[in-house]
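Here's a slice of the assembly, chains where they normally sit.
All chains are identified by letter, namely A and B, in their written order; residue positions are counted from 1 within each chain.
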Amino acid sequence: MNMKNLKRSSLLLLAVFATAAAVNAQTGEAFGKAITNTNITEKEVEAAQIAWGAALIKISQDNKTGGFAAAKATAEAVLDQAYGYNMGPVLFKPTLTTGDQVFRTTRAGALAYFVGGDKDFPNDTGFALKGWEKYEFKNAAVHISGDLAITMGNVFLTDASGKVTKVDKTWGFKKDDKGNLRIVLHHSSLPYNP
Amino acid sequence: MNMKNLKRSSLLLLAVFATAAAVNAQTGEAFGKAITNTNITEKEVEAAQIAWGAALIKISQDNKTGGFAAAKATAEAVLDQAYGYNMGPVLFKPTLTTGDQVFRTTRAGALAYFVGGDKDFPNDTGFALKGWEKYEFKNAAVHISGDLAITMGNVFLTDASGKVTKVDKTWGFKKDDKGNLRIVLHHSSLPYNP
């Protein structure tokens, strides 16, 4: 997936999420309309993975054009739409967290990681503010079980200078009652350097 | 679904079940081969519904050509392949059971219902031995949740004289580790007659 130079409006961002949700619609060819299917499909997983990168780039763009307040507002919208903090603690281990604050199981901890500016998380400088311009991902394997899907692979992020950051990434997506996929697991780590 | 005058060998019956299992294979177009997906698909549900009727007719045919012993052997194979008695008690309410033996949560109870000849179930005369020749079903609605699918609708069975028996039918299919759908719920009842 390549999303170079994404410049989207907030409306577009919402559209991306809406698209991910729309993919949920089951065709139900075999049974007409009289079917309910709460399972996650592979297409939905792929759409959610695309949406995650689009959202990250959107926060970076909003930071550049609208400053911290705009970036923070977008980050909050992303957390509320695409993460599962409304369902319970999220299993979130961001790439760059340390010490007693490695795991960000609360929304506040996730927001601090993405945009910083929270005195309760003093080491956070805002991962999503680093001027990301391009996003690619490559799955090593995917496991789908009911309304939960887990993926493992690499994510590649490119900043304005062209520098690429590669991370080992695990996601868990849970489909909610409205058909939206929400991230309930997110383990990100830099490659091991012997 | 119309399966008039089905005359299958045991090998063919096994082939029907194998086909139902083969449908399980996920194409995994989006992620190549590196995907595991334990969910039930609509096609698998339809294949399992077809297989149930084919099995019932097969037992009837075997009874006609090979007698009780042949019919019983086929019924046992069907129970072992297509029902979930290996997983625990099956929620089975056959069409014609009565009294204290309405529910057939054990394999022995199910076998007695289908072929009779069990002194522990003295009222059973063998539902599958009634010379069924044709099978059709029509789903009213289907609900799929993970590796479990439930269906509700009508089943139409035609005997050698052309008489059609219509029943209200609920099935629950559970996908096992090998990808086979097994019946863990089966509620069958004659239409209400005011």
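Following the convention adopted for this analysis, contacts are C-beta pairs under 8 Å (C-beta built on N, C-alpha and C of every residue); 3 or more make two chains touch, one makes a residue touch a chain.
What you see is a predicted model, and the numbers here were worked out from it, not measured in a lab.
**Q** So we've got 2 copies placed here, but how many does the whole thing have in this file?
**A** 4
Here, only the chains that are shown with their structure count from here on.
**Q** Quick check: superposing chain A onto chain B on C-alpha atoms, how many degrees is the rotation, to the nearest 5?
**A** Superposing the C-alpha atoms of chain A on chain B needs a rotation of 180 degrees.
**Q** How many angstrom lie between the CA centroids of chain A and chain B, rounded to a whole number?
**A** Distance between chain centres, rounded to whole Å: 43 Å.
**Q** So in the complex, which bits of chain A are touching chain B?
**A** Those residues of chain A that touch chain B are 26, 28-31, 34-40, 42-43, 45-46, 139-147.
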